[in-house]
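Every protein chain of the complex appears in place save one, which is left out.
And now, chain A:
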Amino acid sequence: MTTPIIDLQHVTFKYHAQAEPTLHDVSLQIFPGEKVLIAGASGSGKTTLLRLLNGLIPHAYTGDLTGELTLNGRAILDQTLSELSLQAGTVLQDSDAQFVGLTVAEDIAFALENDHRPVAEIKQAVATWARRFGLGARLDLTPQMLSGGQKQRTAMAGVLVDDGKLLLFDEPLASLDPAAGWEAMTMIDGLQAARDLTVVIIEHRIEEVLRANVDRMIVMSAGRIVANDTPTAILQAGILPQYGLDEPLYIQLLRQAQVDVRQLPDVADVQRVDVAAHATAIAQLRVPIQPSVHTQPQLQIAHLDFQYDKNQPLFEQFNTTIHQGEILGIVGKNGSGKTTLSHLLTGFLMPDAGDIQLDGQSVLSQSIKTRAENIGYVLQNPNHMLTKSTVYDEVASGLVLREVTTDEIETRVRAVLRLLDLDEMRNWPIAALSFGQKKRVTIAAVLVLSPKILILDEPTAGQDATHTQELLTFLTKINQQEQVTIVIITHDMHLLANFVQRALVVVDGQLLADTTPAELLADEALVKAASLRTTSIYQLAARLQIARPEELNAAIQQQTHGYNKV
């Protein structure tokens, strides 16, 4: 029997700052050459577990720890962070913040520089690893010039340059668009095989991680390991939803078609699972898609020109119309102008030429403050928006600054808080909120000004299945009850396929398509240009030769909406 590379026995850990342990009696073993997915909803303890493996606990975070932890047969606690780092390389979640070098080359070289190795040797190693990760031509680029995927590849090269055998990934998909995420998973799979690595991936997006052909899945919930088995066995057992995790979309579809997943072999691989017998049942789930009925123009963007740099125009003669009451998605690869477009709408940036009209009136002469009263904008990072100490004050501040009477403020703030299910938390300190709750507070703070249009930048980034579902419920409510037009900038395929009514594909300042999500996802060239990736439903439909897979998406949409009402 082989000895495990990682061995945890009865580990319980409590952060000093917290009253309750974050991990309870965790025991697990990971063997050389395995690819293991550690999955769990927010707050399940999966990040804490990773910190135990790479030594950040106890070296950077202190707390009370009991149990046995060994890495390569030696107690983790007896080793320094440096010793551990030579055995286990960590790729952190935020690929931008962990990029410590001024350029790609220096970032890859960082660990070797710290080992005081000769410069000639470092240069050789950097060249080799950069080539392996397709970064050979980008050695001199700064992180500001790289895409998320390139930054993550730099991080991987910077860790593997040590020739370590164990790689730990903390939410590798979080800062990537779907196409880059798919590539990253493919790369991890290939790398593991080629270099005989052991790989541990912490993620909650199971659909995408299965692409890396993981051997084992460890499911965590409330600080405990609740399942530890092959992906097939775990999917057969159907336990993921009860722990706040989304099953892969094709599995959701199979369940809806009454396929008995419990005995289905190869159920974790959408390319191999044998469901040919159920093709008819699955095809019958198709729901005709209702075309969007919104035709009343609300916001018109006409002949818009904009450039950051004199020689690089981004938008040239950009035209589009946003309709009253619709849910619009703006998609496109990173750095192609989506956020710039929203900044032009909110007045954060001024166009060089052209006009933006709201209900027939140009908004260009309005200040940012005035424009915010009609076009609300929720930033991706809630920490960029929150400045007050309590939920109530935060939501009220926009009204206070507009000199609304105290009584009216009270009424409006409470109404918005109730709408977003925050009323009971109105006196909570902001600091005590989770990321998802903070996000909701920022939406409330924008919504309290009663904007006609609400723009959200990546609203589901960093949120697990439960929180995403909650958010969509609120947005639906706002859209239907308050007739607020919703514009979402996103790469979230689930959001795009199941929530958005109309999609704009913006790539390099060009409006490549103005279409329904279904048609967008059916068009392979467009999907590629927008750096998206069709979901497993499309793969399953292709195998079963079911036409119009978008109508299968709609089936899942109905199911989720049903779930909302419960």
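Methods note: a residue touches a chain if its C-beta (ideal position, glycine included) is under 8 Å from a C-beta of that chain, and two chains touch if they have at least 3 such contacts; residues count from 1.
Criterion: contacts and distances are computed from a predicted model.
The chain that is not shown carries the UniProt protein name "Energy-coupling factor transporter transmembrane protein EcfT", picked from "Multisubunit potassium/proton antiporter PhaD subunit", "Energy-coupling factor transporter transmembrane protein EcfT", "Branched-chain amino acid transport protein" or "Isoquinoline 1-oxidoreductase, beta subunit".
When the whole complex is considered, the residue among A:V119, A:A193 or A:A542 that touches the unshown chain is A:V119. Within the complete assembly, A:L92 is the residue of A:L23, A:L92 or A:L304 that touches the hidden chain. Within the whole complex, the absent chain has one touching residue among A:N228, A:T321 or A:S397, and that is A:S397. Contact between chain A and the unshown chain involves residues 54-56, 59-60, 80-82, 85-86, 89-90, 92, 94, 96-103, 105-106, 109-119, 122-123, 126, 142-145, 158-159, 308-309, 343, 346-348, 367-369, 371-372, 376-377, 379, 381, 383-387, 397-398, 400-402, 445-446.
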